[in-house]
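Have a look at the structure below before the remarks.
The other protein chains are all here in position, but one chain of the complex has been omitted.
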Amino acid sequence: MSAFTEERNKLTAKFKFENFVSAFSFMTEVAIWAEKMNHHPTWHNTYNEVIIELTTHDEGNKITDKDQVLADKITELYKKYQG
Amino acid sequence: MSAFTEERNKLTAKFKFENFVSAFSFMTEVAIWAEKMNHHPTWHNTYNEVIIELTTHDEGNKITDKDQVLADKITELYKKYQG
Amino acid sequence: MSAFTEERNKLTAKFKFENFVSAFSFMTEVAIWAEKMNHHPTWHNTYNEVIIELTTHDEGNKITDKDQVLADKITELYKKYQG
Partner (left out) sequence: MSAFTEERNKLTAKFKFENFVSAFSFMTEVAIWAEKMNHHPTWHNTYNEVIIELTTHDEGNKITDKDQVLADKITELYKKYQG
């Protein structure tokens, strides 16, 4: 199941971590995959919380397959940070 | 000179980079210093842009010395990404 | 149980990951903790493998409490990458 939900032409999800260090380690993993996929999130971090928004700017800010693929990858990466 | 300006009890700054990889490398450096100082930003990234907000939650969301010290460090770290 | 074993005045351990991205995400987490503890590893990475050596240079390259504390932290961080 995806961690993301659809909201105003974006896929969005909020992730919680044990602390800032784990949150940033997760962000590093996401960053490398995003760059590899040539598709980058808009994301926000405060301490142990990471909010990610995915949309395809090139397609007029619509949700596309690129967003779905990255959302699935992020959902999978998050698993190891959960209990 | 600080990259940050005061705005509604926060120090805020916007940073631009050549690309996402440089932006995230800068974020990694900031992340390590923030953790070391035990003082964490609220920050936002989209592609080559990073917006950082600093305030001290424990002091009722006021700007404190901790914010000034981290702002100065971030200003210094950014220098190598300029020019 | 520690992932590290003692070898010629060093604590050493070898870690395996699913791929390079996971290995580097683990390294990021270790890097932040190491900097926070002011105690840095000698480490080697090739693709999905990370070898870490810990010793205390300031004490004439002996294993000290600083090495044990960092070894324990690294052992704990690695857990989420297993299984």
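By letter and in written order, the chains are A, B and C; residue numbering begins at 1 in each of them.
What we mean here is this: a contact is a pair of C-beta atoms (placed from the backbone, for glycine too) under 8 Å apart; a residue touches a chain by one contact, two chains touch by 3 or more.
None of these values were measured; they are calculated from a predicted model.
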Checked against the full complex, the residue among C:K16, C:H40, C:K62 or C:K79 that touches the missing chain is C:H40
If you put the missing chain back, which residues of chain A would it touch?
28, 31-32, 35-36
Could you pull out which residues of chain C are in touch with the chain that's been left out?
20-21, 24, 27-28, 31, 34-35, 40-47
I need the residue numbers on chain B that touch the omitted chain, in ascending order.
21-22, 24-26, 28-29, 32-33, 80-81
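Just so we're on the same page, only the chains that are shown with their structure count from here on.
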Computed distance of Cα centres, chain B from chain A, in Å
21
Mind pulling the chain B residues that touch 2 or more other chains?
28, 31, 35
